[in-house]
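For this view, one protein chain was removed and the others were kept in their places.
We just call them A and B in the order they show up, numbering each chain from 1.
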Amino acid sequence: MQLPNGLIAVVKRDCPTCLLVDPVLQEIERHGVPLTVYIQDDPSFSRASRIIDDRNLEHSFRFGIETVPTLIHIADGRETQRAVGWQREEWETVSGLKSLGAGLPDYRPGCGSKSVEPGTAERLAVRYGESKMHARRLTVPPLEDDLELCFARGWSDGLPVVPPTEARVYRMLQGTTRAADEILGLMPPNLSPCNVEKVAINAVLAGCKPEYLPVVIAAVEAALDPAFCLHGLLATTWFSGPMVIVNGPIREAIGMNWQGNVLGQGNRANATIGRALQLVVRNVGGGKPQEADQSTFGAPGKYGFCFAEDERTPWTTLSEDRGFRRDQSSVTLFSADGPVGCIDQKSRDPASLIYSLAGSLRIVNHIDLANAADAVVVIGPEHGRVFDQAGWSKARVVAALHERLQISGQDLGMGTAPGASKDATGSAKHAVSKFRPEGLTLARAGGPAGLFSAIIPGWLMKGSLGTDPVSKEIRL
Amino acid sequence: MHDIQELDSRGIPGGFVASEVFRTAARTQGDAIGFHADSLFVAHPIQDRTDAEMRALADEALEAVVALVCGKDSP
Partner (left out) sequence: MTSVLLDPTGELDPVQRLPCKKPGSLTGLTVGLLDISKARGNVFLDRIDELLAARGVKILRFKKPTFTRPAPVALLQEMARQCDVVVEGLAD
């Protein structure tokens, strides 16, 4: 910015130090130094001769003023140095004048600039800053309610969304160091480019706080990984939607829930992170129910399904199993139906508990179907204690479950009316594993009371024909 | 115009018929509510017309009324 040579002072009436130094500004003028005084509140308070009304704070923003009074020296149209607050020596250095402000104390601190007050700083950045937000702007018509507009434009999942104003999106983008225009991938089904800014806008819609944004971005990255097969999962007639499990220090930092009611409502981070991912799919990708989304039933989790794992158990965490360190934060994305409960209030030993869990797992998809969906089993704390007290690792439990989930070939096939012939998928001699080797994932979460675990089956199509779980590191 | 917008939001296409003097008001209101309903403007005035004149106006407007609800480029 080309500025007039000389001095610039930025002051406000509502600052005792600014009132104190006004005579010094007049002194500077008497020495013949060109001086422009920008006033943030009441332009009439100063006796300086060249005054600019900066009540809209545009100049204060552009000069980067944080404290008033600030004195800036300009040479060759550019700033060379500045003094902040009143300190005689500094003002003499900046102005090139001697013996300024006789009778004044040597030093007085300044006050906060109006341009950095909370709320104001963002408003100014949005209005005068170099906008990094390039999404199309839509003006809310004067008689239209902004919440209703969001519904009318089809941005909502059925529940109210937070209108994505420029200030809200600007604040949301402060939650990540990643550039707003960084493209994460092409979002199915319409393959629109999805960048960090679009994720931020949908995170605002969902009700996220800025500190949740890195988790949402990681979830979107995981969803766009070809291994996750997002388009297929969206378009399927099956129940499943994406489910996000979060690991690492970020869980605590942003206040996620891994305890009571972990799969339900009430925690802002759990609720809004899952929701933001679904809104990105809906809005950026255009994936909507009864259109590209052909799900027969859907599931409540398609509003959003996200929770944190309880990492206080003797087991390795989900993310450690997938190659991360405990001090790294990550998301793992699964396909997921709703949870089905498994109760066992009697088993005191692992083998007995595994018998119960395997029984509930047997009926996933269909009691006599094998090698269809994967499943995530969320082991509640009380069930977890049975394994922990017997010293059973997660791997040992998974192996034992697979062992109990072998289905005889003669039992396989849908259609079990007496006398009805089964699909010829196997013979009596041949046993088939209900789940593929990597198809059972165990996680720990839930409230302290309740001898239950939660079985969450996924999409019927998996592996090279469908979806695989995908993990991504959360980058701030 | 609110009524047509409401019905539109319920999946029912439609339009309104008004006299010429309404043209500007309709555009302004459309801007204000963020929805421009399809419209047909007939000759003003209306209030002092005889029944016969009103029926003649309707006769003249019929094809335009059909086009209003079918889509402008429809037969």
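Keep this in mind: a contact is a pair of C-beta atoms (placed from the backbone, for glycine too) under 8 Å apart; a residue touches a chain by one contact, two chains touch by 3 or more.
What you see is a predicted model, and the numbers here were worked out from it, not measured in a lab.
Out of A:285, A:304, A:384 or A:466, which residue would touch the omitted chain in the full complex?
Of the candidates A:285, A:304, A:384 or A:466, A:285 is in touch with the missing chain.
Specify the residue from the set A:117, A:146 or A:252 that touches the hidden chain.
A:146
Touching the absent chain in the whole complex: find that residue among A:23, A:163, A:232 or A:298.
From the options A:23, A:163, A:232 or A:298, the contact with the absent chain belongs to A:163.
May I ask you to list the residues on subunit B that touch the chain which is not drawn?
Residues of subunit B in contact with the hidden chain: 2-4, 6-8, 10-19, 21-22, 34-38, 42, 44-47, 49, 51, 54-55, 57-59, 61-62, 65-66, 68-71, 74-75.
Tell me which stretches of subunit A touch the chain missing from the display.
Residues 133, 135-140, 142, 146, 149-150, 152-153, 155, 163-166, 169, 187, 190, 192-193, 197-198, 201-202, 204-205, 279, 283-286 of subunit A touch the chain absent from view.
As a convention for this text, only the chains that are shown with their structure count from here on.
Averaged over CA atoms, how far is the centre of subunit A from the centre of subunit B? Could you give it in whole Å?
Centres of subunit A and subunit B (C-alpha means) sit 47 Å apart.
Touching residues of subunit B toward subunit A in the complex: what are they?
Result: residues 9, 31-35 of subunit B touch subunit A.
Which residues of subunit A touch subunit B in their complex?
Within the complex, subunit A contacts subunit B at residues 140-144, 149, 152.
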